[in-house]
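With one protein chain held back, the other chains of the complex are shown just where they sit.
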Amino acid sequence: MTLLQDSQPGRPSSDPRSPGRASGPRTAAEPAATRRRRSARRRKWPLSLWIASGFLALTALAALLASVISPYAPDAIDLGASLADPDANHLLGTDQSGRDLLSRVLHGAGPSLVAPLALLALASVVGIALGTVAAWHGGWVDALLSRVTDVMFAFPGLLFVILVVSVFGDGLTTAVVALALAYSPVVAKYTRSIALAERSKPYIDAYRVQGMSGTAICALRLVPNLAPQLLGYLVLMFGQVLMGMATLSYLGFGAQPPSSEWGLMVKEGQAALVQGALWPVIVPGTAIALVVVAFNIVGVRISDRLGARER
Amino acid sequence: MTMRTDAAPLLHIADLTVELPGAGARRPVLDGVDLRVHRGEVVGLVGESGSGKSTTAKAVLAMLPDDAEIAGTVAVGGADVLGMDARTLRELRANRVSMVHQDPRSSLNPVRRIGDYLTERMVHTMGRRPADARAHALELLTAVGITRPEQRMRQFPHELSGGMVQRVVIAAALAGDPELLLADEATSALDVTTQAEILAILREHQAARGLGMLFITHDLHLAAAYCDRVYVMYAGRVVEERSAERLFRDPRHPYTAGLLACTPELGDARALRPIPGRPPSLDDAFAGCPFVARCPSAETECETWRPFPREIGGGVDDDGVVACRLADVRDRPGPDPVDQVVRIEKVGS
């Protein structure tokens, strides 16, 4: 490391957006060198990353086009084909009511992906705000917020959500809001730790010396500088959140029938297990597992890139 | 001249060229570096950031990155360091060559006591018995001027001041009874009065044990005041090598002269004459002399003249080596500058 740092000043970073690269005599060697660097970067994309991101793109596309590409309506009951194994008519088989599992899982992709996304967005807005305020003010504000988040940590998240849902009634929206509140302390704690480190950098002092207000510094300067780290963290959290959401639906506190949200599909398919039919559980379960794994592969890559970027 | 003609030097770096294949590197980190340190000699290595002075120190301990392309030799006491197997290398680092870094705190494990830091290495690497190691550690702490060593042995690094931590690091560096001490900006992070103390301690032990010392610093005045002989590095090359006193009085390389003219000196209120431009990074490649763009006396030929060490001549103070086309040199030892240009052009075409 020191070897490289020794020559740091003026060394252009690998960031292609960096303008004004260090001036130096240009020679014919440059194009070759640039080409080598670029191909080196491409080679670092491993196969698993290609597959994972391709799968996620396909899933997103499928969710968007579910009504177009599904062979059947998701709630088309065909009691004659109850618990059919996969065949030419039903590529992934059917459930107890004879509903086509492929169509259901395609239609379920929308709510299964959008709900965790909304949840994460809400949790990060709340968490980032709380974490930043705690880090900026310190003192009693920090102490109070830290205690609140500690309590939230100690309280089982699921229990909290069930409590909220039982008070405010069930449904996807309530579940999303409740789960977002349960996750926001996690985001807040992370935000606080990186905001504290960023805040101690002299450029933040420089903004204070310039006469900028604390609120403006936090909102316009501090948080944007945390964004890459936060984004990396949140991407990694997505898989976990998706599982959490599916769990809630599985328990009956999230999406409600006739939705084909994946967690709910697992719940409904459970009864078929007794009758020896595996497909109604395997299809949505696999969908969840694949999406979570793919997100983790892509997420690790993104957060590595964002974290490693020269700042 | 005597320095270069007597018995085999303790440290002998010959024509060392190191290339790092990392992103953006377009010139070698080190380019044909020749350097000698004799027993009992304090040798200064001066340069700005990117000059390669730290890389030189790392090469002595064979601590260059695995993917570095290395040519040339580094010999300590006649043994080639770069070709050593892992065991010999461990032995070299434990008993023969020690290094003191700029930031002493980063050399110490913050959750281990000072005593553990000192004795651990003696017990594990040098195979001493714990009781002996402890006794030796106490001796060393006393030797570097630390009072109440028993108490210090029980303390943690954060409980000691920067100057004291640097003493502990020096004590550890002396533990293996080395022949060669590498001090890489060892006093740069310290206050001036503390710096003088550390320098005094280093000098005392260096003189008493007859150590060779390679003293790496960015401070030309410090090197001139403290060292016997000084190498000045620029863009991975040694541009001048002189006895400290003569270098200071009569610099021959325009870079050395420029460095002296732009370094503020206490009691000299003459306006500083900055060297234009900035020190070159690894991204800057040079066909000829790397200093040409910043040099006040550069000529067109300098842009293609590849520098090589030339023996200084043309005066009373004609010791040492300079890598400048325009310097006064002896005729014989180096190749004729004109030939050199022709040769390089042939190679290049």
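Each chain carries a letter (A and B) given by its place in the written order, and its residues are counted from 1.
The rule is short, and it goes like this: a contact is a pair of C-beta atoms (placed from the backbone, for glycine too) under 8 Å apart; a residue touches a chain by one contact, two chains touch by 3 or more.
The rule we apply is simple: contacts and distances are computed from a predicted model.
**Student:** Which listed name, "ATP-binding cassette domain-containing protein", "Electron transfer flavoprotein subunit alpha", "Glutamyl-tRNA(Gln) amidotransferase subunit A" or "CXXX repeat peptide modification system protein", is the one UniProt assigns to the chain that has been left out?
**Tutor:** "ATP-binding cassette domain-containing protein"
**Student:** From the list B:A86, B:V111, B:A131 or B:A269, which touches the chain that is not on show?
**Tutor:** B:A269
**Student:** For the chain left out of this view, which of B:L108, B:L222 or B:A235 touches it?
**Tutor:** B:L222
**Student:** Please pick, from B:E19, B:D34, B:D184 or B:E197, the residue that touches the omitted chain in the full complex.
**Tutor:** Of the listed residues, the one touching the omitted chain is B:E197.
**Student:** In the whole complex, what residues of subunit A lie against the chain that is missing from view?
**Tutor:** 9-10, 12-13, 15, 18-23, 201-203, 205-213, 221, 224-225, 310-311
**Student:** Extract the touching residues of subunit B with respect to the undisplayed chain.
**Tutor:** So the residues of subunit B touching the unseen chain are 48-49, 145-147, 162-164, 167, 191-197, 199-200, 203-204, 218-222, 224-226, 244-245, 248, 258-259, 262-267, 269, 271-276, 278-279, 281, 294.
Rule of thumb we're sticking to: only the chains that are shown with their structure count from here on.
**Student:** Distance-wise, how many Å sit between the C-alpha centres of subunit A and subunit B, to the nearest whole number?
**Tutor:** The separation of the two C-alpha centroids amounts to 50 Å.
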